[in-house]
Every structure is written in C-alpha cells, then in structure tokens.
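Complex shown without one protein chain; remaining protein chains in place.
Up next is subunit A:
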Amino acid sequence: MSVMNKSAKKDASPILSVRDLKVHFPISSKGLFAPDRQLKAVDGVNFDLYPGETLGVVGESGCGKSTLGRAILQLIPPTDGQVAWLGKNIVGAPHRDMQPLRRDLQIIFQDPLASLNPRMTIGEIIAEPLVTHKPELGKEEIKARVKRMMARVGLLPQMINRYPHEFSGGQCQRIGIARAMILEPKLIVCDEPVSALDVSIQAQIVNLLQELQREFDLSLIFISHDLSIVRHICHRIMVLYLGNVAELADRDSIYAAPRHPYTKALISAVPIPDPEIERNKERIVLTGDLPSPLSPPSGCVFRTRCPFAKDKCAQEPPVLERVSDSQEVACHFHDSI
C-alpha cells in the first residue's frame, strides 16, 4: 500500500461528535387506516471525528451511508440524536446559526457530472460558495481565487469559462473538489467520490484528496464500498449494517483482526495479491439477502445472515462495546468468535 497517512491526532478534542443519530423516513402505507411505517435508514450511530482524520464508512448498498453523511451536514433532518460540531449540537439549529457553519462543512458526490449545474461555467460553479459567504471579496478577487484553486486541484485555469459537459468524469470530480475546497472547510463528506470513475483515475482523485487533507488539515468522512480504497485513505473505519454500526476501529486493527462477523465476511471477500495467502485464508461467505430496512430483524440486525447467531441474538440488540483501545464492536459473542 502507499505512504501511510500521519496518524490522527487522538489527543486533540474531536471536531465532530455524533451521538445516537437516527434518521427514519416515514413510508406511507398502502392500507387506508394502516399507520405510516418507518424506514430506519440510520438507527443510532455514534462516533467522533478528529481534526485531520479520515473516517471510512463502508457497508452494502442501502445500509444508510449516504443518509448518514447528509444527516451530519443537516441536509436531511435527523429524527433523533445529536451532531456536535466543535462541541455544539447542530441538530435542529435554526438557519441563522447553521449558515456560518456551512463554510466549514462540504460534500463531494458520487456522480461527478450530476453534481455540477450544466448551465453554469466551471468558474461560476467553483465561485458559488465564495459568492455566498464572502461577497465582499469582489469579482476580481473571487476569480483569482477560483483560478488558484483550479490549478491546485489539477485543472487548467484557462478552462474557467467552460461548461461541465466539456470535461471528463475525473475532471468533473476535480471541479467538485475545487468547489468544496474553495472556502477551505474543516470537514468534507465524500460520498463515494471515486466509485463512478475509471480505476486509473480513482487513484489520482484519492491522492488529490490526501494531498489536500495534509495541506489544509482537513477531516474527511469517506463513504465507499471499496475496501481497498478505504484501506488506502482512511485512518479509522466504520462498518454499517442496516443503519447500525457493526464495528468501528482503526484501519490496521480492522484489517488485521476484524471482530464482527460481518466485518470478517467483508474483509475475507477482498482478494489478497499473494496467491498463496489468498488460497489459504479463512473465508466467511454471507448467505441470504439483505433484509428490508422497513422490517429489520429483531435483536441483532445481522442475525439473519450471521453464521454464529444464537438465541440471544434474536432477543437483544448488541451495543457497541470497546474491545481494545482502537476497536469497538457490536456483537454479543465478539469474544468467542
């Protein structure tokens, strides 16, 4: 793997603390008198994020990764729980209080082209956060900053008047990154920023994000379902399953010694370059389908697919337990398996 990131500054206080965060979507039911059902997209998530740290969020499609990212940024109102930004809860904060914080909280999307307004030039797109938060800078200064940022993310500044459809996917993602970076934010939620790109370009974008992170002491929440990229970029990794945290641990701990059966299954499915080890490694294959988040299993949400499930798993939901300095697991039997 590539150069190690400098390790997160655990001694500092977290910039972001998420406590028991829940996002439930009401789903109108078919029956006339049946009550609305709740789709529990995110159901009680806890974690801290430190300055300069990258937290990976992994899990299958539909497990609530994007919803979690958006709820942290208050783009989707959380149903319950707290999101403390620099020690202050921002859930339900009035628009007036939220507006200045938006400068520090940005997002990058999966579909690079769809995240750019097709009717605006690159210059207008990248300038929008500046125009919104620092209109006093004036046209010339804004343009100069946009050009500087374009150069910084690897775009030719003379392309400033071009339109998104004139760029490739990788370039569009650079534009999205430039827009997110122009205000020099403290946190960027990256929602699968490279999943839609060619493999050859993925590495460039990931490296760019890492460079920017070092330069600006950024914190990143890096959503992905590609475990090898997550391993490359993240300091810590959170595994989500049906809106619940299965495991939350340092990168090295989770790859070396995953403790949750679901994490074990995910990691054993990642091919190892060495054919010898690849052939002999322990493999846990998941059976069955992902249950619907509308009617999650009782007790442990993973029990319908867990090879170690026992009676207790159906009765009591496991809580996230600290098993070592750097590892937390939500499984009743994490000691014995």
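The rule is simple: a residue touches a chain if its C-beta (ideal position, glycine included) is under 8 Å from a C-beta of that chain, and two chains touch if they have at least 3 such contacts; residues count from 1.
By definition in this document, contacts and distances are computed from a predicted model.
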UniProt names the one chain left off this complex as which of "Oligopeptide transport system permease protein OppC", "Taurine import ATP-binding protein TauB", "FAD-dependent oxidoreductase" or "Paraquat-inducible protein A"? "Oligopeptide transport system permease protein OppC"
Among A:Ser28, A:Ser61 or A:Asn161, which residue is in contact with the omitted chain in the full complex? A:Asn161
Return the single residue from A:Pro14, A:Pro129, A:Gly170 or A:Pro317 that touches the missing chain. A:Pro129
Listed residues A:Gly56, A:Gly176 or A:Pro261, member touching the removed chain: A:Gly176
Touching residues of subunit A against the unshown chain: what are they? 70, 73, 75, 98-99, 102-103, 105-107, 109-111, 114-122, 128-129, 132-133, 147-148, 150-151, 154, 156-163, 165-166, 176, 179, 183, 204, 208
